[in-house]
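One structure coming up, written as structure tokens, with questions to follow.
Moving on to subunit A:
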Amino acid sequence: MTTTSLAAAASTGEAVQFWILGTVAVIGALCTILMRRAVHSALSLAGTMIVLAVFYLANGAYFLGIVQIVVYTGAIMMLFLFVVMLVGVTAADSLKETLKGQRWLAAACGLGFGILLIAGIGNASLRHFNGLGEANAGGNVQGLAALIFTKYVFAFEVTGALLITAAVGAMVLTHRERTEREKTQREQSEARIREGKQIPPLPAPGVYARHNAVDVPGLLPDGTPSELTVNPTLRERGQIRDVSGAALDELKALEQRSEERLGRSEEAKR
Partner candidate 1 sequence: MNPVNYLYLAALLFTIGAAGVLIRRNAIVVFMCIELMLNACNLAFVVFSRMHGNLDGQIIAFFTMVVAAAEVVVGLAIIVSIFRTRHTASVDDASLMKL
Partner candidate 2 sequence: MSFPLLTATAAVPAIGAIATAAVPAARRTAAKWLALLFSLATLVLAAVVAVRFEAGAKGPFQLTESHSWIRDFGVRYELGVDGIAVALIALTALLIPFVILAGWHDADPLEAPAPNRRWRPTQGFFALILAVEAMVVISFEATDVFLFYLFFEAMLIPMYFLIGGFGDRAGADGEERSAKLRSQAAVKFLLYNLAGGLIMLAAVIGLYAATADQLGSGTFSLTEIVQARADGKLELGTGTERLLFLGFFFAFAVKAPLWPLHTWLPGAMGESTAPVAVLITAVVDKVGTFAMLRFCLQLFPEASSWATPVILVLALISILYGALLAVGQRDIKRLVAYASISHFGFIIMGIFAMTSQGQGGATLYMVNHGISTAALMLVAGFLISRRGSRLIADYGGVQKVAPVLAGTFLVGGLATLSLPGLAPFVSEFLVLVGTFSRYPAVGIVATVGIVLAALYVLVLYQRTMTGPVKAEVRTMPDLKARELAVVAPLIALLLFLGVYPKPLTDLVNPAVDHTLSVVDRHDPRPDVAVKADAEAAK
């Protein structure tokens, strides 16, 4: 779209776009707060953000629109997803309220707040719009750059410092300092021997099944699943996909078929 299209009164096209995407955005937001699983929240939030990106573009903030998509939807939301994975995708927290009266208070405050906000906007005299025509004349990015590196250069620098600090902080928070020297393989094996239980290395998952997914436990010769074979984290979350039942059925079928074949062959001998 051209800079001229950013006059005070928005075009009909923009109106249509606003009403459609706006609805989407709101729905996305509602999903964000109502979905029981974090993943779904994250995804619906991403949706809302993309819609917002579009709105940015529509408002002549081309650079911001792109940044919104790249940084937010691309980076930040992915970061969210990573953490969600780390904490547990399937873990769905109950929406049942534990704090007494919290929900009502929240509803009341939120509602009142929103109403007040909208009322404020409503009676603010925002009739007159002068678009970004001349502001974006030299190109939006150039305009921003000019401002950032002249007027807001100090804030810019500070923000940079903030980012670095944040990065370092994240590292510090997540990084665990080793309290003792890492054990050599020899020491580990010796320790194992000394403990006496589970001397050989842990069995790999899915050995006896025709599976090789980490969340599927290996089956013992009698076909029962062995917890040992699964990563303890998954075990804790109870995210073990127990396939032992299916596997046993398959095994039975296999034996039957093989018997049939063997039986035939015996008859042939006589």
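Here is the rule we go by: contacts are C-beta pairs under 8 Å (C-beta built on N, C-alpha and C of every residue); 3 or more make two chains touch, one makes a residue touch a chain; residues count from 1.
On the choice of candidates, all candidates are chains of the complex that A comes from, given by their letters.
Because the structure is a prediction, the values reported are computed rather than measured.
Visitor: Any copy counts here: identify which of 1 or 2 touches subunit A within this complex.
Guide: 1
Visitor: In the complex, go through subunit A and note every residue touching candidate 1.
Guide: Within the complex, subunit A touches candidate 1 at residues 6, 8-10, 12, 14-15, 18, 22, 25-26, 29-30, 32-33, 38, 41-42, 45, 48-49, 52, 55-56, 59-61, 63-64, 67-68, 71-72, 75-76, 79-80, 83-84, 86-87, 93, 95, 97-99, 102-103, 105-107, 109-111, 113-114, 117-118, 121, 126-127, 129-136, 140, 143-144, 147-148, 151-152, 155-156, 159, 162-163, 165-167, 169-171, 173-174, 236.
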